[in-house]
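Left out: one protein chain. Kept in place: all the others.
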Amino acid sequence: MASVSRGLAAPSWSLRLPPAVRWVYDYLLYPIGQMLVFIIGAAVVLTLLAYLLAALVPEPRPNIILADQISRQLPGMIISGISIGFVYAMIALGYTLVYGVLKFINFAHSEIFMVGSVVGFEIMRRIADSGTLQQWNPVVLIVTVVLVSMLVSGLLAVLIERIAYRPLRGAPRLVPLISAIGISFFLIDFVRATEAITRNDFNLRYPTDQLPWLTQSVALQFGTTTVNVKPTSFIVVGGAVLTLLALNYFVNGTKLGRGIRAVAQDQTTAALMGINVNFMISLTFFVGGAFGGAAGSLFGMNVGTVTPYVGFIPGIKAFTAAVLGGIGNITGALLGGLTLGLVEAFLNGVLVYFPALGQRYTDIFAFSVLILILIFRPSGLLGERVDEKV
Amino acid sequence: MATLLELKNLHTYYGQIHALKGIDLTVNEGEIVTLVGANGAGKSTTLRTISGIVRARSGQVLFNGQDVTQMQPHDIARMGIGHVPEGRRIFPQLTVHENLEIGAWNVKSKKDIEERIEHVFQLFPRLKERITQLGGTLSGGEQQMLAIGRALMAMPRVLLLDEPSMGLAPVLVEGIFEIIQRINEQGTTILLVEQNALMALEVAQRGYVLQTGKVVLHAPARDLLADEAVRKAYLGAH
Amino acid sequence: MLLEVTNLTKSFGGITAVRDVTLGIPEGSISAIIGPNGAGKTTLFNLLTGIYKPTSGQIMFNGRSIVGLSPDKVNAAGIARTFQNIRLFPAMTAIENIMVGMHSRLKISVIDTLLRNSAFHQQEKAVSDKARDLLSFVGLLHKANEVSRNLPYGDQRRLEIARALASDPKLILLDEPTAGMNPQETVAATQLFRRVRDELGITVVLIEHDMTVVMGISEHITVLDYGQKIAEGPPEAIRNNARVVEAYLGRRAAGTHQEESDHGDAA
Amino acid sequence: QEGRVIKIASQSPLSGGQSAVGVGIRNGVELAIQQLGGNLRDMGFQIQYVPYDDQASPDVGVANAQQIVADPEILAVIGHYNTGVAIPSSEVYNQNQLLMVSPANTGPAVTDRGLPIVNRVVGRDDLQGPTGAQFAASLEDVETVWVLHDTTAYGQGVAEFFRQEAEAQGLVVLGFEGTEERANFDGIIQPILALAPDLIYFGGIYDQVGIFISQARAAGYEGYFMGPDGIDSPDLAELAGEAVVGTYYTTVAGPASIYPNAAQFIEDYTEAYGEPPTPFAAQAYDSAAIVLAALERAIEANGGELPTREQLAAEARATENYEGLTGTITFDDNGDPEYSNYYVLQVVSADPAQWSSNTVISTIQIPSPLKAQELAAEGEATAEATPES
Partner (left out) sequence: MATVTSAAQQPIRALRNWAARPAVATALILLYLAVVLLVLRGLDRRHLWFPTFSTLAFPAFVLSPFIVMSAPISRRLKTILIGGLILIAMPLVGIYDTSYLELAIQICIFTGLALGLNIVVGFAGLLDLGYIAFFAVGAYLWAMFTSQAPTVINISGLLVPAWTFPIFLIIGVGIAAVTGILLGLPVLRLRGDYLAIVTLGFGEMIRVLARNLDQPINFTNGAQGLHNVSPPPIPEIWTSFTSSTANLMGISLANVTPVAQQLLFYFVGVLIVAIVVVVARRLDDSPIGRAWTAIREDEVAAIAMGVPLVKMKLLAFAAGASFAGAIGVLYAAKQTFVSPESFSLIQSISILAMVIVGGLGGIRGVMLGAAVVTLLNLQVLKNMSLQLNALRQMDFVIFGFHVQNWPTQLEPAKYERLVFGLLLIIMMIFRPTGILPEPRRRIELQHDDVVTDEDDVSPAPGPMVGAN
């Protein structure tokens, strides 16, 4: 059952390798390989399904040859699916970590993500207001923005835990769920109030117009089709991969990570071992929050505009992704996020050609996929179906 | 002999339930002391109060002369009190190896940790066979071994053992008591709670008899073994 | 034979917890299953009660196969159990715990429940009477309205047995029912098991590590090791079986328990 | 003083993503009551204004409506912004004969239900949508269009009308999609890029459309954008950035600056609220003014006493040739203005402050459906009459 499980950890046989090799294998090769497998696997499966559909319904609308359309859109769909998928995955990690440790759904996490995106905006906006935006080195700029929003969101998550969840430790499971919803309402309006007062507006547009390297699409050639890819998509994917690798190392390769897992499983006993349980829980919230923050600022850069309401939909999607992958399981969050992102992109791309359905059915189909998967794998894609030992 | 652990007039409650009603008890450095008593007498509660996972409402726990009554459990653990809790409480999703590593939470040196793990494997070879198995899937007895091994990883000055032989196969029960003695000889002071009072008293120097939250008798182990009332009540003799 | 297990196997990934076990339990008997820690005893119980599905093998109960039945169906078919780690419903009172145990013997009708007609009242009355009988059978009548988590350990064990008896089973499986009891309580518990068989006519199978209990009460013992059956037979034979002594009993235990079991027999 | 209090309520979204326009409506009403309430005050009445927040949600709107009708002193409501909210709320007003004047609702069903208490000062989507489509068809380089909407009563409604007319005009509608997405339109844009329509029409509201426009442009879409009056807000420029320049929109409420009578209003509004009037603020002002004028007439007719709600509603419906900021208004029997102006505008600058200088490309006056029928009947009549005479 749930608890922070091993995540991207390499199989235990790597114990036998020499330490340096093992480190590279455990914390670089294996997780990167795993991400590649997930991406390629999901993309290939979906592509095949799409062409299968095209074979069944070759011409869903007059003059539209489905297979041709799919070929034309394929690279675009995959890229957009992956970039949003990584965002879902990063948010999902926050849900999964907290769920793993405290067994409750941190409904306020979507607002931690939102705060991250707003903080990202504030930093960029301030730099832009000081007139120096163009002078920044792109890498330094992005890293600064992401790191600061990670820090703020992480600390916010810690604060939330301290105020709204810690006093409820040991209360029935659903109680912190409600205070999380309270926090969520509060944060939305609070951010809105602050922005409305200081900026007289709460639609917050990243000053990306000033950064051509960030907004000018790169034309990629895939066979005969050209796809315009926003540089931000690369940044999202790159940022997500880096932070995910860091998380994997943290949870599986460090003592603190092991401590978090121990606390997740049995707080009392962890305390008996000398582990400061409250500190570990704060740390978990910090890490989860920081991931939400990173996702928020990357997402903000990618979409350009954020509002205090921006957290809700990605929040729900990411929560779905966490469950799809197997809640409490770190690799599961990654797989769930990527799967969901790609499924959505493909559905959006294909449903358009079916006049009776259309993109408005995307969510219905996406949820149906989720339900189907859960019926056959009741603990999510990667949740181990351990028979409970009694 | 120096007093290592001292409980003074300890009162503990579970909500309305008054579980400890003024316990006084001392454990000297290097001793094995055992607590004997019927179900619900408060033996486990005594151990839990010492290690801080249940808080005393009044009274004191002194460890090495220092008042630890109001300290957090993890700080108490760091001071050198190890606790093998009732019901083992293995981390089910950590491997055997990781469970042991967690036991050495406050040990800095990796080398020390590996050495101690080796030491535990010498005591319990069965665990070595299961080194990568998840704790939750071990059998009851395997878990018990792991729980003791895990507590030993911190090399505590005093070890609180709550029913270490529960659920163990007879052949292992003997082994456990041998190990307890061995650990003790290596310098660890032990406070032992056992249903198997006969064997506990055989290895212990002194014993306390608890009855509904109070110490009713306190004597050298040998005397308790000989005491007719104790034999009748707790040793299953006729 | 009330229960016949043939070539039962259960693997978890790499580990085969129960391997090719065949055994039979005669109706009205008291039998024990013993073996070293991790031998697969609890797993065997989990297989018998439908909590795990066997990897292969057959389980016949009362003449019909119960492989693949869900645990509630197995319970309805007449097998009840207790757990190695007590699993009462912690916030329910003692009597409520027992009433839940009767579920498979009740007629559950939403209509009756909503109308509160005489059928409903009659059944509720019967349920509560029987629950009281069972409580007094295990000696807990005075604690009927206590919340089960507040009961002392020994009482919880007895309550679990009473709850298992509530479904009128033909066979009851007890997983280390005396673990954590002191010798005196153990003697009382042993008598209780015997009364279950003698007074209620229920076949008893128990897992135990306490040889006083095992040797004192059981008519037939099966020994598992590494998932396999390594010996079976009456207590005498088992006590003297070299392989069992080696793998499980240990020399001293084999010796001392011999003396003690005489007491047990005498009691 | 006692018994001579008149309250006027308004309902519009004051919180949430659409509050920019909602607050503008509130401000417009407030200003009108301050400026034009003098006569009533002279007649010895005290006028109070009670703004409600409908949160752009039908549920909240209806709950508020129940509160409003329960207050006997409230004689009229100005509202709403969202058609989906206006319809159920007006059912409640109607049961209680409470007058509603809408400054912004363009959905046909708002007035087509024929409720005696519902009036509006703006045009209708079944005319606005087609206006847009006709304009799109008139653009030389537009042959294919893609239609999106926000799946709300308003957005989907106007998009449907656009599509019907576009098809009638011979444009090829490549896609017709609804979406609730508000942040990341990547997946929605992919198929659009694959089919490369010449124009994208988005029936929705600025807070969603603005983000879409910026992302679609960034993803490489090169054609035109177009939308209905829902995107008429400086925030569209704020949200869409440079990509907004060149976007067409139709509206039933031109920018205040195009109305000759509104110069003073713009000045007063800016002074009072620190920003130029948002779209529909002038219409809100007019709605309130119509209510006040009807009140004066009703009070006079009632011999200086407070009229009943029913009387007031009838009096408001009888409004004829009212000279408002936004034009001359006469209500037809459904409560639509007999003639409304429909404008096509083009965004000239990415600077939100320049929003009010968007160029008006064309202005068409179209009669309301009832009026059109009437005209047609008259026309037939004259046509029939002519040969005879």
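Note that the chains are named A, B, C and D in the order they appear, and that numbering of residues resets to 1 at the start of each chain.
Here, a residue touches a chain if its C-beta (ideal position, glycine included) is under 8 Å from a C-beta of that chain, and two chains touch if they have at least 3 such contacts.
What you see is a predicted model, and the numbers here were worked out from it, not measured in a lab.
Trainee: Using the document's definition of touch, tell me which of A:L28, A:V143, A:I181 or A:L242 contacts the absent chain.
Mentor: From the options A:L28, A:V143, A:I181 or A:L242, the contact with the absent chain belongs to A:I181.
Trainee: Return the single residue from A:V45, A:A128 or A:A196 that touches the missing chain.
Mentor: Candidates A:V45, A:A128 or A:A196; residue touching the omitted chain: A:A196.
Trainee: Which one touches the absent chain: D:G38, D:P88 or D:G304?
Mentor: Hidden-chain contact among the options goes to D:P88.
Trainee: Take the complete complex as the reference. Which residues in chain D touch the chain that isn't displayed?
Mentor: Residues 2, 5, 14-15, 19, 23, 27, 48-53, 57-59, 62-64, 66-67, 69-73, 84, 87-88, 91, 95-97, 107, 109, 113, 151-153, 155-157, 178, 273, 308-309 of chain D touch the chain absent from view.
Trainee: What residue numbers in chain A mark contact with the hidden partner chain?
Mentor: For chain A, the residues touching the absent chain are 1-3, 99, 103, 105, 163-164, 166-172, 174-179, 181-190, 192-193, 196-197, 200, 263-271, 277-278, 316, 319-320, 323, 327, 355-356, 360-361, 363-364, 367-368, 370-371, 374-375, 378-380, 386, 388-390.
Trainee: Can you name the residues of chain C that touch the chain not displayed here?
Mentor: For chain C, the residues touching the absent chain are 42, 49, 51, 70-73, 75-76, 80-81, 83-85, 87-92, 96, 99-106, 108, 110, 113-114, 116, 120, 123-124, 127, 147, 149, 163-164, 166-167.
In this section, only the chains that are shown with their structure count from here on.
Trainee: Comparing centres built from CA atoms, which chain ends up most distant from chain B?
Mentor: Here the answer is chain D, farthest from chain B.
Trainee: Return the chain pair with more inter-chain C-beta contacts, choosing between A-D and A-B.
Mentor: A-D
Trainee: Round to the nearest whole Å and give the separation of the Cα centres of chain A and chain B.
Mentor: 44
Trainee: Could you put a whole-Å number on the gap between the CA centroids of chain A and chain C?
Mentor: 48
Trainee: What are the residues of chain D that contact at least two other chains?
Mentor: If we look for residues of chain D contacting two or more partner chains, we find none.
Trainee: Considering chain C alone, which of its residues make contact with at least two other chains?
Mentor: 12, 42, 84-85
Trainee: Show me the residue ranges of chain C that touch chain B in the complex, using the header's touch definition.
Mentor: 12, 15, 35-39, 42, 84-85, 150, 152-155, 176, 179-187, 209, 211-212, 247-250, 252-254, 257, 263
Trainee: Using the touch definition up top, name the residues of chain B that touch chain A in the complex.
Mentor: Within the complex, chain B contacts chain A at residues 51-53, 72-74, 77-78, 82-83, 85, 89, 91-95, 98, 101-103, 105-106, 132, 136-137, 150, 154.
Trainee: Inside the complex, what are the residues of chain B that reach chain C?
Mentor: 17, 38-40, 87, 126, 133, 137-142, 144, 163, 166-175, 195, 197-198, 232-238
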